[in-house]
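All protein chains but one are shown in place.
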Amino acid sequence: MEKKKYNKIVLAYSGGLDTSVLIPWLKENYGAEIIAVSGNVGQGTELDGLEEKALKTGASKLYIEDLTDEFVNDYVIPTMQAGATYEQYLLGTSFARPIIAKRIVEIAKKEGADAICHGCTGKGNDQVRFELAIQAFAPEIDIIAPWRFWELNSREKEIAYAEAHNIPLKINKETNYSKDKNLWHLSHEGLDLEDPANEAPINKPGFLEMSVSPEQAPDVPTNVTIHFEKGVPTSVDGVEMTPTQIIEKLNEVGGANGCGILDIVENRLVGMKSRGVYETPGGTVLYKAHEKLEEITLDKETQHYKQSLALKFADLVYNGQWYTPLRKAMTAFVTSTQETVTGDVTLKLYKGNIIPVSVTSPYSLYSAGMATFDEDDCYDQSDSAGFIHLFGLPLKVRALKAKEVEDFPGVE
Amino acid sequence: MEKKKYNKIVLAYSGGLDTSVLIPWLKENYGAEIIAVSGNVGQGTELDGLEEKALKTGASKLYIEDLTDEFVNDYVIPTMQAGATYEQYLLGTSFARPIIAKRIVEIAKKEGADAICHGCTGKGNDQVRFELAIQAFAPEIDIIAPWRFWELNSREKEIAYAEAHNIPLKINKETNYSKDKNLWHLSHEGLDLEDPANEAPINKPGFLEMSVSPEQAPDVPTNVTIHFEKGVPTSVDGVEMTPTQIIEKLNEVGGANGCGILDIVENRLVGMKSRGVYETPGGTVLYKAHEKLEEITLDKETQHYKQSLALKFADLVYNGQWYTPLRKAMTAFVTSTQETVTGDVTLKLYKGNIIPVSVTSPYSLYSAGMATFDEDDCYDQSDSAGFIHLFGLPLKVRALKAKEVEDFPGVE
Amino acid sequence: MEKKKYNKIVLAYSGGLDTSVLIPWLKENYGAEIIAVSGNVGQGTELDGLEEKALKTGASKLYIEDLTDEFVNDYVIPTMQAGATYEQYLLGTSFARPIIAKRIVEIAKKEGADAICHGCTGKGNDQVRFELAIQAFAPEIDIIAPWRFWELNSREKEIAYAEAHNIPLKINKETNYSKDKNLWHLSHEGLDLEDPANEAPINKPGFLEMSVSPEQAPDVPTNVTIHFEKGVPTSVDGVEMTPTQIIEKLNEVGGANGCGILDIVENRLVGMKSRGVYETPGGTVLYKAHEKLEEITLDKETQHYKQSLALKFADLVYNGQWYTPLRKAMTAFVTSTQETVTGDVTLKLYKGNIIPVSVTSPYSLYSAGMATFDEDDCYDQSDSAGFIHLFGLPLKVRALKAKEVEDFPGVE
Partner (left out) sequence: MEKKKYNKIVLAYSGGLDTSVLIPWLKENYGAEIIAVSGNVGQGTELDGLEEKALKTGASKLYIEDLTDEFVNDYVIPTMQAGATYEQYLLGTSFARPIIAKRIVEIAKKEGADAICHGCTGKGNDQVRFELAIQAFAPEIDIIAPWRFWELNSREKEIAYAEAHNIPLKINKETNYSKDKNLWHLSHEGLDLEDPANEAPINKPGFLEMSVSPEQAPDVPTNVTIHFEKGVPTSVDGVEMTPTQIIEKLNEVGGANGCGILDIVENRLVGMKSRGVYETPGGTVLYKAHEKLEEITLDKETQHYKQSLALKFADLVYNGQWYTPLRKAMTAFVTSTQETVTGDVTLKLYKGNIIPVSVTSPYSLYSAGMATFDEDDCYDQSDSAGFIHLFGLPLKVRALKAKEVEDFPGVE
């Protein structure tokens, strides 16, 4: 395939082998200057030494963008407030892609680049998430996705190419799972996980990174208390923190107690099923705390409708449709529901269990007196007869009609 | 209140204090013969000595109806196949009421009774579930619900009345939680649980009955393998069993490993929130196994739609709307989805955790080759470019339009 | 029944027979001063002479509250933007009740009243709508609903009582339909309409009031152009008007052309079906215009999700749940979707038909070039092969699996 020429290409760069080999390859094939961009969404040490590496490999510049707080405040928290999970998955990779793509577009515009390149393969969801975000902000820019078409399509060729171009081969793919890490989670795919008949090696040393397995966790539980204001976590165990700090703190304590490990076969947007093991220690604790607080502060109708909205919200996030009018409108809905989600939740973390200990809120709709056997001022038990008569009226009418008509279908 | 006279009243009878006092009271107030009916849905020893007790208290007859297999096959399994949970609650009490009410109606018709009496209070869901089922099958029969209006509305009066009528007072309500038990679950309400700020005493000896707490569970995990045929469990660890036997077996092993304890504040149908602790050891294991099998045997569209249908299905079950055209139509939907839900699921039970070990099915839609990095015959990675272009087209069109129009709302 | 005494009762007063007889009856039975309140939501001439009538009948004061603009801006328009219809019904009575009840509560508080009385029967929806709104704003106030329990429960007794108390009997109920009128609509119930086997007499002179029937409408069509800004109508045929004036104008032109007549059997909240004929001439035209504008300004995902949200929104409005957190959150959703719903819609009104003539918007997402057969810059037809391959991949995987397995269920 004859390739178009570009002046400047902005590359989404992680420092791993798959994006490192792209630098010389893009230069050779498109004749372009390469601007590498790494978005820091809390992946930690993965960013050390990145600049040197990028420049050595041929990039003319590396941007390391600290997006952590924006990631947490504008993407993670709104999704947590929605209670959105995709087939139970807490969307860790899903909402990291749009924010990185958005920043890459900003840099591409500033740099006057004429193309954006990413290192996603043609089989995953990330290509969609990256490209949808790019299209939303820069519909005119070209997108290059070499892993969908290029000639280095085997491990051997890739390694040979890397060696020929002096790219360090720290990672040995054959013996490593495919991983994605950020502040919120770490995902594991590939190798023996590819067969759902195989148990995930969560007890094997070195497999888990953010957490230990339930079996490895201490025998003594740890309690943790989270305070929320209007659905936003504001303190842990009485210490005020930013949401980012709270997630860090909960990662620590949740991970130490074996919380938040998920092993599922999920349905990718691009049509196939895949198996993943996810560590989301702090996120899982936070979701549970928020859910417990909503139990006492939201009315039934809001809670139930929100449950079904969360299913669609999760689809949008998973599918990379963050920058859409529908996601935005759903967030307006969710934000409105959060105005009374204020209070304290204490959870006991014990060997993978997250056990509710205490939930309180100044805006609690729970009324002990009303639920109990005893009399109270607000509830007259004789009301329930009337309630049942009308609630059951359609059934009664049908049953009465059925007595008048022979063989009324569906009525015994 | 002047009371109508009846010839024969059929009473839903548990043998507890609340239904025992109803026998003399109904006779005194309505001048009727009392036929007591107890439905066995697996509550176990609670049924011992019941006949003697009922007759002694003044009933002229006691029916003990063994409904366990019908309960499991026609109510529990279809609900489990739907994946229905009401605010996470596994509906243990909810689907037990309709089957008992249905049998009571059958007996009332056989006996020529002119009224049915139940011992539910005016604050709970069970009154609704009982009465809706009665209305569906016998819209013409009178229903008496003394706990909604009668004069024995304090614990003291009830006890005094019981003593005056020689009714044994085995149960001391003041120090006991309100419980409901059957094969599927055991619920706990009342006392200190009434304040969501109080931790449920799951580690306190004697509180839990079907299970131990995660902390009390053994340090060694137990694996269990369940086989399903078209969504129905047919064997455990290779031993063929009826669904009832499977639930018994899973209760044993799940309960021993601290699985299936749920502590929630839920929204009752009659308008208030209440707090309950539920033990559903076998049920929770069974739901998880079934869910894991669906992960590999259902396609995405079916799985996702089923998730939202399950929310409504759970509402119907919780609300006592079992005998409605909608519940029936939903079951037709669910049954259709189960035709490929055949296979084996192995789960590891460990201190409250239910960890997937292995999932296999002859009808698995999971294709390892397709999900991986490597090439395969069925998936051409270049297809994804086209997919993304069309999937993202609405976003791109909007972004392009926004470039032509000043201040296009919602586009940066 | 012994009745409680009150000092001051605020009465929701329409001037019709059913609320007129309540004034002397309330005074006699509760010994209270009666403050009558009529809310003007555009019912027009029904309000003439009302004050004289109320005072003559025994009220100490009559408030006539002009709520029309608030009704239109805060209730009608947000519901129209949601596209909400309840079983096709445009909710005319439904959203009029909450605003009136809210104002009545305000007056009750100002007047220091200790009870509120309404004239709704026990079989309709309006009692629910009134009382839910009252409970939301004054949970402590008593509500009196005489039509649910009183002794004047036949037409004869009511008329005798009215004559004995010098209440004018302008309306002869026996020969009149039950009607409810406001700016938005007029409903008809009762008499021969009660049997769905009877044709509604829409061609009978005097039946319809806001409109003529399609058969009676002129042979020449009328075009009308409505401009919207962010989902709010702001002009008709180029003349700027308030939303209230726009509805008046559209009532005129829509009614003259036989538009907006609906004849349905609907499901009341209180459990039974009822038959109603509704005239909503301007409203029906406005809904259609708004819908046509959304067709070109909303993206598919937003449009489709909004369709399903509208079903629940309509339930809430119909059920009187206007002042709930869920309705409020849904309005936040809808408002967010309206930011691009700006443009012009021309409709042809012809003998009951509302035919689209022209739709334009500066924010249109419609791109003529893209939809046509011919080439364009933005759409590469070869993309669709990739799209189809991935969109259809689950089907293909299933079909391929089915070839490997004998008797794969559901695959021929």
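By letter and in written order, the chains are A, B and C; residue numbering begins at 1 in each of them.
Simple rule for what comes next: a residue touches a chain if its C-beta (ideal position, glycine included) is under 8 Å from a C-beta of that chain, and two chains touch if they have at least 3 such contacts.
The shown structure was predicted, so the numbers you read here are calculated from the model rather than taken from an experiment.
Chemist: Among the chains included here, which ones are touched by the excluded chain in the whole complex?
Modeler: Result: the unshown chain touches A, B, C.
Chemist: In the full complex, which of C:M80, C:V128 or C:V317 touches the chain missing from this view?
Modeler: Here the residue in touch with the unshown chain is C:V128.
Chemist: Any idea which of C:E51, C:E65, C:E248 or C:D315 touches the chain not displayed?
Modeler: Candidates C:E51, C:E65, C:E248 or C:D315; residue touching the omitted chain: C:D315.
Chemist: Which one, C:G112, C:P139 or C:G206, makes contact with the chain that was left out?
Modeler: Within the whole complex, the residue contacting the unshown chain is C:P139.
Chemist: Can you tell me which of B:V224, B:V270 or B:L286 touches the chain that was removed from the display?
Modeler: Going through B:V224, B:V270 or B:L286 one by one, B:V270 is the residue touching the chain not shown.
Chemist: So one chain is hidden, and I want to know which residue out of C:N7, C:N166 or C:S382 touches that hidden chain in the complete assembly.
Modeler: Among C:N7, C:N166 or C:S382, only C:S382 touches the chain that is not shown.
Chemist: In terms of residues, what is the contact footprint of the unshown chain on chain A?
Modeler: Chain A touches the missing chain through residues 230, 299-301, 339-340, 362-365, 367, 370, 378-380, 382-387, 389-391, 393-398, 400-401, 405, 408-410.
Chemist: If the hidden chain were put back, which residues of chain C would touch it?
Modeler: That gives, for chain C, the contact residues 87, 121-123, 127-128, 131-132, 135-140, 145, 147-149, 153-154, 178, 190, 194-200, 202, 214-215, 221, 263-270, 272-275, 295-296, 299-300, 303-304, 307-308, 311, 315, 319, 321, 323-325, 328, 348, 350-353, 355-360, 364-368, 370-373, 375, 379, 381-385, 387-388, 391-392, 394-396, 398-400, 403, 410, 412.
Chemist: Just the residue numbers, please: which parts of chain B touch the chain that's not shown?
Modeler: Against the left-out chain, chain B lists 267, 270-272, 298-299, 301-302, 305, 312, 316, 321, 324-326, 328-330, 332-337, 340, 390-394, 397.
We take it that only the chains that are shown with their structure count from here on.
Chemist: When you check each chain against chain B and chain C, which touch both of them?
Modeler: Common neighbours, chain B/chain C: A.
Chemist: Would the interface of chain A with chain C count as same or different, where same needs over half of all numbers used to appear in both copies?
Modeler: Both copies touch with mostly the same residues.
Chemist: Using the average of all C-alpha atoms in each chain as its centre, how far is it in Å between chain A and chain C?
Modeler: Their C-alpha centroids are separated by 41 Å.
Chemist: Rounded to the nearest whole Å, what is the centre-to-centre distance of chain A and chain B, using the mean of the C-alpha atoms as each centre?
Modeler: Comparing mean C-alpha positions, chain B is 31 Å from chain A.
Chemist: So which stretches of chain A touch two or more other chains?
Modeler: Within chain A, the residues that touch at least two other chains are 267, 270, 272, 299, 321, 324-325, 328, 391-392.
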